[in-house]
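Left out: one protein chain. Kept in place: all the others.
Letters A, B, C and D mark the chains in the order given here, with residues in each chain numbered from 1 onward.
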Amino acid sequence: MSGRGSIPAASLFGLLILWTVAATLTADPQVLPQPWALAGPFLRELQSGDLLYHLGATLLRVIWAFALAMAIGCALGLVMGRFEKVDRWLDPWLVVFLNLPALVLIVLCYLWIGLNETAAIIAVTLNKVPNVTTVIREGARAFDPNLDAMARVYRMSAWTRLRHVLIPQLAPFITAAARGGLAVIWKIVLVVEFLGRSSGIGFQIHLYFQLFDVAMVLVYALSFIAVMLAVEWTFLQPWERRVRRWRVA
Amino acid sequence: MSGRGSIPAASLFGLLILWTVAATLTADPQVLPQPWALAGPFLRELQSGDLLYHLGATLLRVIWAFALAMAIGCALGLVMGRFEKVDRWLDPWLVVFLNLPALVLIVLCYLWIGLNETAAIIAVTLNKVPNVTTVIREGARAFDPNLDAMARVYRMSAWTRLRHVLIPQLAPFITAAARGGLAVIWKIVLVVEFLGRSSGIGFQIHLYFQLFDVAMVLVYALSFIAVMLAVEWTFLQPWERRVRRWRVA
Amino acid sequence: MIRIDVTSKHYGESQVLGPIAFEIAKGETVAVLGPSGIGKSTLLRIVAGIDTRFEGTVQRPARMAIVFQEPTLLPWRSVIQNLTLVHPDLSRDAAREMLAKVGIGDKADLFPGQLSLGQQRRLALARAFAGNPDFLIMDEPFVSLDAATAQTMLDLTKTLIRDVGPATLFVTHARNEAEALSARILELRGTPATLGPHLISAKEKP
Amino acid sequence: MIRIDVTSKHYGESQVLGPIAFEIAKGETVAVLGPSGIGKSTLLRIVAGIDTRFEGTVQRPARMAIVFQEPTLLPWRSVIQNLTLVHPDLSRDAAREMLAKVGIGDKADLFPGQLSLGQQRRLALARAFAGNPDFLIMDEPFVSLDAATAQTMLDLTKTLIRDVGPATLFVTHARNEAEALSARILELRGTPATLGPHLISAKEKP
Partner (left out) sequence: QDMPTVRAAVLQIGTVNWELATITENGLDEKHGFDLEVQPFADNGATRVAVEGDEADIAVADWIWVARQRAAGKDYVFIPYSRAVGGVVVPEDSDAQSLQDLAGGKIGIAGGPLDKSWLILRAYASREYGLDLAGETEQVFGAPPLIFKSGLGGETDGAINYWHFLAKMKAAGMRELISVETAGTALGLNPDTPLLGYFMKESFIEANPGIAQAFYDASQDAKGLLREDDAAWEAIRPRMNASDDAQFEQLKADFIAGMPVRGPVDLGGAERFLELMAELGGEDLVGQATTVPDGLFADVQ
């Protein structure tokens, strides 16, 4: 376990060194401050409670949108991947929604539903669902027909089939969608927050960008990244290792 | 072929009807105009040449960034998926770059490289590479070890292995990354254009959004979507059908 | 009572099966013989209801068990789960006992990928036997096994047929297997494949 | 000259192979026998250089050909491409001829998934034969085939060995196959598996 932890630590340390070099070359703390120059602002924001407040607000939105988008996207992707007919009908919609600019969807949601949390979360979800759907659909198209036949002949229940036959085959696609998904969601949450919320990391980042305070922008951005790294290491990767056990055994 | 084309057409028509209903319910052309209300502005922009100019600018950026991001992302993903060691080292970087807000990367690129086309394309590429990498990495992790062993014993050349053993296994992941990729790239291009370019769909959309001219925002957004639908139908889907032939046969 | 009445089966342009009709009574065993590539697996898939794109009708009971020509296991679930997930009513103890019968009792907690191919095939057999089916379909069930193990499997099959009494349809290249199970023999011949002239079945011989 | 000297092979805690050492001369044929699950495939994978996690050393030539226990084809490439991609020097005509020899000449442009399992196995054999290898490794190459087809394959193998003269190592459950190829027989026994006492090889018999 200590061996497993040491490489990521060393790797992150390498990134830090790269940053230091870049900052030294840039030689302009307004464009790229040295990593340690962020410690002060970070502690200040932490103590004032601002950081945690905004981080909490963003995380809440990300979690909601993530859960909704994954649930809807997986269901849609599964159905579209398995049933050619449904796919034919829904595919053009998928392309349209996939390529509808975030801005348009967000503004429409805000105008229809109001400038509130529901609208924000729905906007993010709508933006993200098509992404998840496309990835899962590819996975569903690659199902092994022999296992399907086996499950059918032995009359496995729908739930068992889903859980033990289909989802394990989808696993790499689900992890890809989840990982990429979190990142995309958080990018959209930033836009959503900057277009119509009064809290959240996106709100703060845009604020400080307007003020050209790159240090604060980085403090907020990196706080979220730290949370994401924690999520990677405590949830996603252990889960991945578990579902991949059969491959390496 | 006519049978194949008619369902998408009907499906898009359904979307149009949905839009009409929504617009009628909204009853405020400034929030959501009727579809046919866009015909006028669309023709105007088309005739003035503005639409094609900005569409061209955006497409050029999208194509460049797409090509770069797919190439780099596929290579990285393949290497990280196959070599556990490399993966251990690069994984934390991947998570960091995956979750670095688009804004931060874009602003840093503009500040370092200057407010020019190169910076814009690099910014988009950097934003997108981690997404492609995560998807392809999952695919590379799911490679069939038996085929690998076969290729090794028969000493297939590296190129043949890549082309005929590895890439076909990656195909669903590549399509997922490409399709989701185009969409994400274009979302980022919008931000890039709005932050520091003087042309492109994103630039126009933000301009008209500032003027609260939803009709024009939609004209520009839908033009791009139309191009994407064309790309789907003329490139992506035929390619997909080709590489999937062996599954359905 | 199982009634098979296939008029024809095409893959694209080429016709693989011609008219094939036969019945299998409860407790009866039928062996299908024929050269490689004639259409035996195709026929079995039609009988099992996996392939529905054919001309004709098939009557079959609901409780079926099948042994495919390849093991077709869930590689991401343990050996024992490959039994218990497919047969939710099967207790873990009964499952272990079944594994022991086919000689892989010590492998219960491994993944199928950690078994040798012969062991995987035996797991597939165990899975088929565990459900006490009304209709047992097997596609070359005893290949890839050494003589002693093959004999054990054959005996297990005999015991199952005696105790549970399913209708059994199986493909084999080894006439002695068919005889050991006292099976009525159907031989596929020609292109498109049809049933060959009636052969003396093992049952009728003595 | 092929020299195999395996001291041990473990999967996790459990040791599968004990000390196993033998040599195969150019042109010589060696058959490995043993019950299912003893470690025959494991040994073959070590010999072929696929599995490198073992104690011991193996000397082998570069030009090898292998027939796995399962066909292991490229399902997304046509039947003929499965030959020509693996052997870039093989002309399309030669490939077609090879396919005809194993009895699937009319299937050249189908995908492997459109073949019966027996046909897939024959394609895997064709792939191994097509390269004129110095060392031919085969894991139960003739199962799942009817008697006539199996005989054809056996004859093809004999011809190859006569014409090209590779060292051959193959696994089988059928002693008659070993004899037909005049193979020296090695028998795996026990846990961990070791070579059984020297048996009278087919060659020495007459």
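Before moving on, here are some points about what is shown:
Convention: a contact is a pair of C-beta atoms (placed from the backbone, for glycine too) under 8 Å apart; a residue touches a chain by one contact, two chains touch by 3 or more.
What you see is a predicted model; the values in this text were computed from it and never measured.
Just so you know, the chain we are not showing touches A, B across the whole complex.
If you put the hidden chain back, the residue from A:L211, A:A230 or A:V248 that touches it is A:L211. Summary of contacts with the chain left out: across A:E45, A:D87, A:E138 or A:E193, the touching residue is A:E193. For chain A, the residues in touch with the chain missing from this view are 30-31, 107, 110-111, 114-116, 193-198, 202-203, 206-207, 209-213. Looking at chain B, the residues touching the absent chain are 30-31, 107, 110-111, 114-115, 194-198, 203, 206-207, 209-213.
In this text, only the chains that are shown with their structure count from here on.
Looking at chain A and chain B, not one chain touches each of them. Looking at the partners of chain C and chain D together, they share no chain.
Centre-to-centre spacing of chain A and chain D amounts to 48 Å, using the average Cα coordinate of each chain.
Residues of chain C in contact with two or more other chains: 70, 114. Within chain A, residues 247 each touch two or more of the remaining chains. Arrangement of the chains shown, judged by which pairs touch: one closed cycle in which each chain has exactly two touching partners.
Every pair of chains meeting the contact definition is listed here: A-B, A-C, B-D, C-D. Chain A contributes residues 146-147, 149-150, 152-157, 160, 164-165, 168, 171, 243, 245-247, 249 to its touches with chain C in the complex. Listing the residues of chain D that touch chain B in their complex gives 45, 48-50, 62-66, 68, 70, 72, 74-77, 81, 85-88, 110-111, 113-114, 127, 131, 137.
In the complex of the two chains, the chain B residues touching chain A come out as 7-8, 10-12, 15, 26, 31-32, 88-93, 95-96, 98-104, 107-108, 111-112, 130-131, 134-135, 137-139, 141-142, 172-173, 175-176, 179-180, 182-184, 186-188, 190-191, 202, 205-206, 209, 214, 217-218, 221, 224-225, 228-229, 232, 244, 247.
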